[in-house]
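The complex appears here without one of its protein chains, the remainder shown in place.
Moving on, here comes subunit A:
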Amino acid sequence: MTHPESSSSIAHESQYKLTERQLSDIEAEIKSTQPLTSQPLPIVALIQQYVADPSTPAQTQQQDSQEWLESGFLASSKLLSKKYTHLRRIRGDGNCYYRAFLYSLCEGLLKRRFHVPTDDPTDDRELKRIRTFVTNSLSWVCGLGYEETTIEMFYDELVDLLDFIDNLPTCPSSPATDSNQATRPLELQKALDALHHKLNEENSTSDYCTWYLRVLTAAQMKSDPDRYLPFLLADDSSSIMDIPTFCSREVEPMNRECGMVQVAALAECFGVRVVIEYMDGSVVREKEEDGSFTFKVACHEFGETKGEDRMSVSLLYRPGHYDILY
């Protein structure tokens, strides 16, 4: 390749700056229009997204194949509305999987402190287990080659967040009795609001913890290459054949989207279950025992799929994006 004259060096520089500016404009637009995490929306909001807008003139409707795809999404959203009641949207900035995982996990841990949904007073053992794992993770991660001085602040943030959850007041100062049953939902709502506020602050907890979740994901992959390498080899679209390269390119930088291998690694290192509904415009037809057919949205489980007491996170996947399901 021959190099053009130096004038194009300037052109290259300004083109680069232009691209940079465009990217930061898009980023700013997303930031100003989408909260990090929305309030929970009734699941019907998902269906409404795929109902054709009656105000759209007929001639601007998409091609046939596009319509078919749209109807697939509509069908999937209707199927999901039978299984779930609410949806919480996550900002589409490439960090959505980590943010969704973090939010849903923290919310679940907090609810369990209020004995929701089970009413089992030993429900906080998952919080204890996960705290122990996170507390011990710094030395594990450093043993895998990460610099303590650069990541210990990220680590501190996740530990602090778990402390925050542990310290939010639950109303019953004494064991649950009939008299305080009634006030419990109010206290729970207050605690959930406090968590929502904390995880929705810009340039704050949600970002900091995302950095550390990315480190944990990478560490999990590096700690067990035999387990995770086949995912990379199976993915035709990826030309990356080794885990350290994959981690530094796809896991460690902010705003890099999360593929199946990261989902599996993060769920497995926390020892929790992650249930993902895959909404890609198609539905799965399943034959029932009585010979009839039912339609389902493809659903995959990752991480701890046995132990019923383990935390479980349910997410909705649409191409390139994750949201939380309830």
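To be clear about the criterion, contacts are C-beta pairs under 8 Å (C-beta built on N, C-alpha and C of every residue); 3 or more make two chains touch, one makes a residue touch a chain; residues count from 1.
Keep this in mind: contacts and distances are computed from a predicted model.
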item: Among "Ribosomal RNA-processing protein 42", "Origin recognition complex subunit 2", "E2 ubiquitin-conjugating enzyme" or "ER membrane protein complex subunit 1", UniProt-listed name of the chain not shown; value: "E2 ubiquitin-conjugating enzyme"
item: Touching the absent chain when the full complex is considered, from A:K83, A:H197 or A:R249; value: A:R249
item: Residue among A:Y50, A:Y146 or A:F302 that touches the chain left out of view; value: A:Y146
item: Identified contact with the non-displayed chain, of A:F73, A:F114 or A:W211; value: A:W211
item: Residue numbers in subunit A that touch the chain omitted from display; value: 3-6, 8-9, 12-13, 15-16, 19-20, 23, 146-147, 149-151, 153-154, 157, 202-204, 207-208, 211, 214-215, 245, 248-249, 252-256
